[in-house]
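With one protein chain removed, the remaining protein chains of the complex are shown where they sit.
Showing chain A:
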Amino acid sequence: MSFVSFENVSLAYAPGGANAIENVTLSIREGEFVAVVGPSGCGKSTLMKLVSGLKPPSEGYVFVDGREVGGPLKIIGMAFQAANLLPWRTTLDNVMLPLEIVEPFRSNLKKEKAKYTADAEALLAKVGLAGYGDKFPWELSGGMQQRASICRALIHQPRLLMLDEPFGALDAFTREELWCMLRDLWQQQPFTVVLVTHDLREAVFLADTVYVMSKRPGRILVRKEIDLPRPRPLDVTYTDAFAGYVHELREHIGRIRES
C-alpha cells in the first residue's frame, strides 16, 4: 500500500501553457526516504507543491494516505533552501509556529503550553541546538538556522517531510553534519521523506529510492533503489558501492544535460 502516489500527473502553471511536469507516475511507501534529483528547472519544486496540495494537478491524480489531495494537508512538514525563520521570534518560538496553526495543537496550545515547549526543546536538543531556544535566528549560523528550520518542519509530527534543497546553501562540512542529523532523526522515528536536491552524494547517502527527472517538462526517467545497509555511517560515502551509485546517477544526469 503506497502512502503517496502519482498517477499520470501533469501540471501547467498557466492553463494551456507549457507543462512544468508531465506524465509523472510514482509511488512512495510510508516511511520511505525518497530523493528526487535532476537538472535545475526540472519541476522538482512543482512536485512538492503537488504533494502538499498547494497546487492541484492539471491532469492525473495525486493521492496521499489513500485519499486524493484536494487542498493543503496538515500532515506535511516543509523546509527549503532558505531557513526562513521569523526574525522577531526566538528560535524556540519559531519551531513552535506550526503548533499555532495545525489542529489539534492549535486548540490545545494554551492548556499544553508547558508540554509543547518541552517537546520543542527536546527536538532542538536532538539536532544539537540545546540551549539555543531563546536565541534569535540572526544570532545563529547558517547551519544552525537550517537545523531549526527542520525542527519547525517536524514539530507537529508530520507523517510526510518535504525538503527542497535544504542543504544547498551550506558549506560542505556543515552539509555532511546535517545529512547525519537528518539520518538520525529519520532513523529514530521513521516518517516519509521527499528530498529534492542537486547533490547526488546527498541523495545516495540519505535515500532508499532516488528518482531522476528530465529537463522541463519534468518526467521521471530513472528510479533507482539504493541498497546500502542502514544505519549508514558517513564513511559509506567512500565505499565503492556508494561511488557506483553516484556514478550511475551522474551518467543519467549527464545524458539529460546533453540532450
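To be clear about the criterion, a residue touches a chain if its C-beta (ideal position, glycine included) is under 8 Å from a C-beta of that chain, and two chains touch if they have at least 3 such contacts; residues count from 1.
The rule is short, and it goes like this: contacts and distances are computed from a predicted model.
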Among "Hydrogenase", "ABC transporter permease", "Cytochrome C" or "LLM class flavin-dependent oxidoreductase", UniProt-listed name of the chain not shown: "ABC transporter permease"
Sole residue of A:Ile76, A:Leu123 or A:Cys151 that reaches the chain not shown, by the stated touch rule: A:Ile76
Omitted-chain contact residue, chosen from A:Gln145, A:Thr197 or A:Ser214: A:Gln145
Residue in contact with the excluded chain [from A:Glu68, A:Glu100 or A:Asp171]: A:Glu100
Contacts of chain A with the absent chain, listed as residue ranges: 49, 52-54, 72-74, 76, 78-80, 82, 84, 86-88, 97-98, 100-103, 136-142, 145, 152-153, 156, 162, 164
